[in-house]
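Missing here is one protein chain; the remaining ones are kept as they sit in the complex.
Letters are used for the chains, namely A, B and C, taken in the order the chains are written, and counting of residues starts over at 1 for each.
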Amino acid sequence: MTLKSLLLAASVAAMPVAALAEGAVKVGMITTLSGGGAGLGIDVRDGFMLAVKQSGNDAIEVVIEDDQRKPDIAVQLADKMIQSEKVDVLTGIIWSNLAMAVVPGATAQGKFYLSPNAGPSALAGKGCHKNYFNVAWQNDNLHEAAGAYANSAGYKNSFILAPNYPAGKDALTGYKRQYGGGLAGEVFTQLGQTDYASEIAQIRASGADSVFFFLPGGMGISFLKQYADSGVDLPVVGPAFSFDQGILQAVGAAALGVKNTSQWNKDIDNPANAAFVASFQAEYGRLPSLYASQGFDTANLLLSAMAKADVKDTDAFRAALEAADFASVRGNFAFGSNHHPVQNIYVREVIQEGDVFTNKIIGTALENHADVYAADCKM
Amino acid sequence: MTRETVVNAALTLGLLIVPMWALMADEPFIITLATRVAILALAGVGLNIALGLGGLVSLGHAAFFGLGGYAMGILASHAQSYTPLITWPVGIEGTTSMPLIWLVAVLAAGLGALVIGALSLRTSGVYFIMITLAFGQMLYYFAISWPAYGGEDGLSIYLRNGFPGLNTLVPIQFLALCYGLLAIALILSARLAASPFGLALNAARQSAARVQAVGLSPYRLRLVAFVISGMITGLAGALFADLNRFVSPTMFSWQTSGEIMVFVILGGVGRLFGPVAGAAVFIILEHVLGGISDYWHIYLGALLLLIVLFARGGLIGLLAGKAAHHG
Amino acid sequence: MGDPILSVQGVSKSFGALAANRDISLDLRAGEIHALIGPNGAGKSTLIQQIAGGLRPDSGRIRFLGQDVTHLGPARRAKLGLARSFQVSALAMEDTVLQNALLGALGARGGAYRFFGAALKDAGLRQAAEEALSRVGLLDKAALQTATLSHGERRQLEVAIALTLRPKAFVMDEPMAGLGTAGSQQLTAFLDGLRAEAPILLVEHDMDAVFALADRISVLVYGQIIATGPCDDIRANPDVRRAYLGEEA
Partner (left out) sequence: MSPILLIEQVLNGLQFGMMLFLMSAGLTLVFGVMGLINLAHGSLFMIGAFAAAAVAAATGSFLLALVASLAAAAAAGALVEVLVIRRLYARDHLDQVLATFALILIFSEGTRWVFGSFPLFLNIPPYLSGPVTLPGGIEYPLYRLTLIAVGGLVALGLYLLITRTRLGIRIRAGESDREMIAALGVDIQRLYTLVFALGAALAGLAGALVGAIQSVQVGMGEPVLILAFVVIVIGGIGSVKGALVGALLVGVTDTLGRALLPGFFGLFMEPSAAMSMGSSLASMLIYILMAVVLIAKPSGLYGATV
């Protein structure tokens, strides 16, 4: 907060932006810091800033702004970052619809964009761009992994549900892409819906042997609580979003035992991860979430590229980013031809450690998995 | 020269000087902000015709804002992908020409306002507020779940649309265009208020029975006002989409309706320059307060509350005193 | 004496169990002032509302200028030439006196759908409005805000607006109320001359004015007309005397 106001004060003054040191990089972070979805943005920011702090690199300057989860505000902030702040790199956006609003314009103006969370298919396929890098996942990835897990668990008849909006439709498509069994039912819920009694009744009546759902944020919390109370006890799978550290405490015991897919967990065994989890807890007094890990990795990717090339030398800097030469907290990490991750996706189970609900990895759903849109990407 | 004229002139001067300064100081973002102020003020000018003159408290003007925005998004996306808009019964192509887009946006919003207004104006008071809200929500949910034009993801237009003789990608030129439209809308709205129609509409707000007794139909007066109001807000929607090069269902959300209403009330209901003052102050607050704290909404809320409670007549009322009675 | 300008034929109206008007018939002929009197709660306002078009009768017809207007709304009846003034002033209080009169002129012109050109600068409208204001003696107050007018002045403005319509008939709901003696006398004289322009259906409590002006009087008691006739007949009518005993002693 103090950092932000200082920077703001500096930028409001009408003097020309002071020339930064050679090799310095100015980063514009547009993320959600107020309103209902603020938890995700705060985690990304905290993860990112932790990595910056640990690097001790003072050639990196970060300007942070709150997009209020509104696309038009995000676009306006991107304009501000580019026009006024004259940043070199943009990052931070949580939501696919905001990314779709900001990324094409930013990359067209020659800026780098590093996505710490959203990975809409349009940006991975036909709409890919050489200056756009996704450090999290392509949106379909975790759903595909859930489908793969469903196969290995022997599910033959899934009931699947997601909100009626593009990311929801992508989720069901992603699940079906890997899943080989039949469907007991397929339901689109309303975006922002809070009561799932009607859907749960349909699940009960459908004769399904498993349930797959993608309901991010509060929708997932509501669904899980109501599902647990309904007496339907079919196994549930879903992507990590509804079982992440930030919201798991709010779901409580209702989530225990649920399998979910994620490219990261705090128990992934590598030194970078161990150090990250410990230092994040020390710095902020809470367990890191998936989003924090993605923010942390995004910053480290950027720092690794800065060590190799000057951001003003766009081609060299891009090559340095493509190399992805940093110690990711998720272990092996590489970019595919469309600048989206090629990585393992794990299956986690929700467990209880003392008073705290958390996840532990129980297997690998997909190894070195890339997305299906890379073929459409012509850079 | 009344005090209100002085305040209006000062506002106009401010709106002109700030971008000029920004141009010289090479602060293009300030120009973008001024453009935003102009466009949102235009939306407010539209709403003010229904709200200030007609007394129609519409909590659904986002519907027209969004219709204008989507008119732009749909036409431009078809033009950019070289796919025809419709092929039957006649082939219609998309377009990236602003004047054409504006025309379509205004017509679409006007048609929307005609249908929504014709049904909603059967009610009055709180029921009217709520039924307009309901129509806005209908369009909002429709836009979210209608896959053809991006649904909740919205629709990106990678290049700003063109205007003959201007390079709209240059911020100051696009700003000039928006200022021009805002000025035209302000002049039209001032003349409308003084016109026979304005007289009758204003009277219908104060006493519907009187207007009926002289042989005029308040319903029709209000409907026409609602349509004009929707058209101007629709035009603002098309410009807003062009400013962001992006449209999304949030343009339809009830918060958008609420914000447009906030501009009008903040500035002063029924005051010619009310929406301009309201939009300018709102945008400045958003930027100044947003820098102070993550919890800046608290301060914004407190400020709005103080204005409603203690500065009746909005900012213009605060600066210029009670409304003058032209007679 | 030709067809009546306005005729009410067997009109009844009830609100729930309360019968406000029962089988009422009356007419208004060219050149006359027809006064409608009766104690409070007799159903006068309900009847006026039905004549002006604000309420629909449960049964019966209302004809105006030979045309059945029973199912027309107030605006349509006003367009046909039926002008009314309200018991409780219905005026645009925030506007000026002149603007209120202009509104009437606008209605008389038959349409308000002109979006440019200032209404105040329209010579035709302005002339009609100012003429009407001067006839009721309000011209010197034209620039004042209507809310600042006294109660009596507002009644005068109501009449002025009715005048701008150049109507075929007036329906006036207690125009004298609150006027004071001098004001009443002034308005009485004015209405006296007005009947030549168009007949007036006059609802009034001021009995001096009624007996001074009316060609005929109808008496409404408990929702029914108990007598209609010239002033002297009504004065002598025993039913009327009974109904008014104590109230108009």
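The rule is simple: a contact is a pair of C-beta atoms (placed from the backbone, for glycine too) under 8 Å apart; a residue touches a chain by one contact, two chains touch by 3 or more.
A quick note: this is a predicted structure, and the numbers were derived from the prediction, not measured.
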So which shown chains sit in contact with the chain we cannot see? A, B
Decide which residue listed in A:G23, A:G181 or A:G218 touches the omitted chain of the complex. A:G218
Using the document's definition of touch, tell me which of B:A79, B:I101, B:L133 or B:I157 contacts the absent chain. B:L133
Which listed residue, A:G154, A:G231, A:P271 or A:G354, touches the chain dropped from view? A:G231
Full-complex contact with the absent chain, from A:E186, A:D267 or A:E283: A:E186
Residues in chain A touching the chain absent from view: 34-36, 38-39, 42, 164, 169, 186-192, 194-195, 197-199, 201-202, 204-205, 217-222, 225-226, 229-231, 246-247, 249-254
Can you name the residues of chain B that touch the chain not displayed here? 51, 57, 59, 119-120, 122-127, 129-131, 133-135, 137-138, 141-142, 144-147, 254, 258, 261-262, 265-266, 269, 295-298, 300-305, 308-309, 312
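Definition applied: only the chains that are shown with their structure count from here on.
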Longest centre-to-centre distance from chain C, chain (CA-based): A
Chain A and chain B, separation of their C-alpha mean positions in angstrom: 35
Roughly how far is chain A from chain C, centre to centre by C-alpha average, rounded to an integer in Å? 74
Mind pulling the residue numbers of chain A that touch at least two other chains? none
Quick check: what residues of chain C touch more than one other chain, meaning two or more? none
Residues of chain B that touch chain C when the two form their complex: 191-192, 194-203, 206-207, 209-218, 221, 224, 228, 325-327
In the complex, chain C residues that touch chain B: 52-54, 73-76, 78-79, 83-84, 86, 90-100, 102-104, 106-108, 110, 112-120, 122, 125, 142-145, 161, 164-165
Contact set on chain A toward chain B in their complex: 1, 4-5, 8-9, 12, 14, 16, 33-34, 38, 65-66, 70-72, 75-76, 79-80, 83-84, 96-97, 100-101, 104-105, 108, 120, 122, 164-167, 169, 188, 190-191
